[in-house]
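One structure is given below, encoded as structure tokens.
The other protein chains are all here in position, but one chain of the complex has been omitted.
Moving on to chain A:
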Amino acid sequence: MDPLTTDVVEFDLATTDLRRVNAALHTPGGLGSRHVRITHPAGAHAVAAGLDAPLDVVVDGHVGYYAAGMNQQADVTIYGNAGVGVAENMMSGSVWVSGSASQSAGATAHGGLLVIEGDAAARCGISMKGVDIVVGCDVGHMSAFMAQAGTLVVRGDAGEALGDSIYEARLYVRGRVASLGADCVAKPMRAEHHEELARLLKAAGYENDDTASYTRYGSARGLYHFHVDNVGSY
């Protein structure tokens, strides 16, 4: 393998087939550099999906569905908006969206950091399993639905039914919550929560936020432990 350089490897999606670009990213030894820039995505689906190497990928423009999906190790920065399911099932690394994201951002993700500077639409962090998600503005309805582990930080407002049927994920919301979903409740912010929130805000570039202005939400643990009184609801 050639020694890695600090040169940026460029791919123009206006002239290069997306499958070829993703295939190149999936065999990073052939790139000669860990720095990649993708231009003219024009809303294409699955841009930089399935990466599994410590690459630094910059995407210049709006992307379609499942951008940076299943990411492992790579740091992917999208200068634009992202369609449905950005960073879905991410395992590690980071995905950063400078604009807004459509529904199901970070769905089922196990690890890594997802930052969305704008809004995230409905179902942000649905079934999240360990990812850290920081949203700069608002999240839509049914966010953190069945969230199992990880953290969701919302600097703005949250839509209806936040954290419905939540397991052990921790949600921090600064703004108004339209309504809480089944079994999701507000909880006190203890020292370890201020510490965790401060760490996440710093990682996302919002270190000036006052952690005391956030409310923590989580599971009342009334739904997922079997209780005979609830048998009619199952």
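Simple rule for what comes next: a contact is a pair of C-beta atoms (placed from the backbone, for glycine too) under 8 Å apart; a residue touches a chain by one contact, two chains touch by 3 or more; residues count from 1.
Just so we're on the same page, contacts and distances are computed from a predicted model.
The chain not displayed here is annotated in its UniProt record as "glutamine--fructose-6-phosphate transaminase (isomerizing)", chosen from "ABC transporter permease", "ATP-binding cassette domain-containing protein", "glutamine--fructose-6-phosphate transaminase (isomerizing)" or "YdbS-like PH domain-containing protein". Touching the missing chain, out of A:V9, A:A122 or A:V153, is residue A:A122. Interface note: of A:N89, A:Q103 or A:S143, the residue touching the hidden chain in the full complex is A:Q103. Residue-wise, the contact with the chain that is not shown comes from A:V84, picked out of A:V84, A:L162, A:L201 or A:L223. Set against the missing chain, the residues A:H62, A:K129 or A:R155 yield one that touches it, A:H62. By the touch definition given at the top, chain A reaches the unshown chain through residues 42-44, 62, 64-65, 81, 83-84, 99-100, 102-103, 121-122, 140-141.
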